[in-house]
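Up next is chain A:
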Amino acid sequence: MFNPRDIIEVLAANVRQTKSPFGIPKYMVNTWFKDLRLPKEGEYLLFTGLMYQFSPFIETATQYLEKYEDTETAGYLKYAKWVPGYISGIGLAMMTKRKEKRKAGQLLKNIAYLLHKSKVNFGYRPDLDNYSGILLYDMGDQKGFVAHAKKVAQKLKNAGIKKIITIDPHTAYALKELFPKYTGISFDVKPYFELLNFEPKDCGLEVTLHDPCFFGRYLKASDITRKQLANMGISVTNIRNQGEFTSCCGGPAESISPSLSNEILEKRVKELGEPGKPIIAYCPICLGNLKKSNADVEDLSTLLARHA
Partner candidate 1 sequence: MSEKNQNVGVYICYCGGNISDHVDVEEVRNRVEKMPGVALARTEMFMCSDPGQEMIIEDLKSGKIDRVVVASCAPSLHETTFRDAINRAGSNPFIYEHANIREQVSWVHHGDTATDKASVLIASATAKAKQLKPLDPIRVEAKKHTTIIGGGIAGIKAALDIAQTGIDVTLVEKSPILGGQLNNLDRLAPSGEKASEVLQELLDQVLNHKGITIHTDCKIQDVTGYVGNFSLDIVTKSDNKKLTIDTGAIVMATGSVSYMPFEGEYGFGRHEQVITLKDLIPILKENKSAGSVLKVNGKTIKNMVMIHCVGSRQIPGIHQPKENGQLNEYCSRTCCAAMLNVSNQIRENFPETGIYEMYRDIRTYGRGQEELYNQASKNKVIFMRYEADAQPEIIPSPKPDYPLQVKIKDSLTFNEEMEIPADLVVLATGIEPDDVSGLASMLKLPIGTDKFLLEVHPKLRPVEFPITGVFLAGTCQAPMDTGEACNAAGAAAVKASALLSKGYIELDPFVAEVDTDKCQGHGACVEACLKEGALELIEVNIEGKIHKKARVTAALCLGCGACAAVCPEKAIDINGWALKQYEDMVDAIVSDGFTV
Partner candidate 2 sequence: MSPQAKKEQNKILILATETCAYPGADSVGQAHSTYPANTYILRVRAPVLFPESFYIDCFKKGISGIIVMSCGEECPYEGAYKALAKRLDSVYKKMKKMEIDIKRLRLTAICTVCNRAFLNEVKQMDQLIREIGPPQLMV
Partner candidate 3 sequence: MINKDKEAKKTAMKELRGLRKSLIASASSTMKIQKKDIAAIKAFLKGGAATIPEIAAGIDMPTDKALWYMATLKKYGQIVEVQKEGAFFKYTLSEQEKNYEKAEA
Partner candidate 4 sequence: MIPTDIFNFDTLVVGGGIAGLQTALDLGDQGYKVAVVEKDASIGGKMIRLSKVFPTLDCASCITTPKMSAVAHHENITLFTYCELNSLDYDGSGEFQGMKALITQKPRYVDPVKCIGCRQCEYVCPVHIPDMEQGGLSATKAISIPFSNAIPQLPIMDIENCMLCGQCEKACPTNAIDYLQKPEEFLIASKTAVVTTGFDLLPVKDNTQYGNGKIPNVIDSLQMERLLAPHGPYNRVLRPSDGMEPDSIAYVQCAGSRDKSMGVSYCSRVCCMYAIKQAMLLSGSLPLADITIYYMDIRAFGKGYEQFYQNAKAMGIEFIKAKVARIDRGENGSAQVRYELQDGSGTATANHDLVVLSMGMVPGWNPEQPVCPVSKDTDQFITSIKPKISPVLTDMDGLFVAGAAAGPKDIVDTITESGSAAMEAAKFMSKSLMEN
């Protein structure tokens, strides 16, 4: 296990310097929208929080960290914070495969497509789409989080944004629960799948849904995804640990202890695998982590886009 103190300081410094926990400049990460002609204005603002975009980089970072966990080198990590964030971040970016990056981008494109097909009036502003700071909050760096969140929220407020569509559970939680509490700025926040509206059809599929902790438990949104799937004729097999009782995939532990993360992942995959159906995730961290297990996993947006 890495010394948490070192990790937090690295992340905090990165966010401070680059607005990104991994020190990767936004222009290098957020590219998915470029060949789409998305409107800038709309009733809703699509706010990705960059979580999906980060996921391939996190994977690379984890592979890197895994090698050094519990070795002497682990101790050197603390020097990382003296290296300007963007340098290490660019390094990370270079190490990450292009194919993985493209895949992550495709998920976002799918979501834009789904919203569009559901006739949701939304716009996208890359300048307003920033990392929410949630990792700092989770790590206990309250000051760092609040400072960052205030900047992000203020920017949105200044742009006159009131309604926001989020994609991943962490960003959704940050915007819905934490921003009002710590920045004093509130928005009407909805996860994208709440706004989808398709003609009912019968796909005749069966899947197992992995509810992320934040959607399942904190935001109690797992019924909405089930309703959407039911509408498509996709039935969800019930497992014991779902909805408010969902189990962690182990993803968030990656940065602190990759081996612990793997241990939890193994347990969760066993639970999800029991019905023997394809596993559907709807959180970039869960998706990335579950994929490590060789299980048949895909993102909710991919499934929906294929059948919508």
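The candidate set was assembled so that all candidates are chains of the complex that A comes from, given by their letters.
The definition used in the following text is that a residue touches a chain if its C-beta (ideal position, glycine included) is under 8 Å from a C-beta of that chain, and two chains touch if they have at least 3 such contacts; residues count from 1.
Just so it is clear, the model here is predicted, and its values are computed rather than measured.
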item: Which of 1, 2, 3 or 4 touches chain A - same complex, any copy; value: 4
item: Touching residues (chain side chain A, partner candidate 4) in the complex; value: 240-241, 245
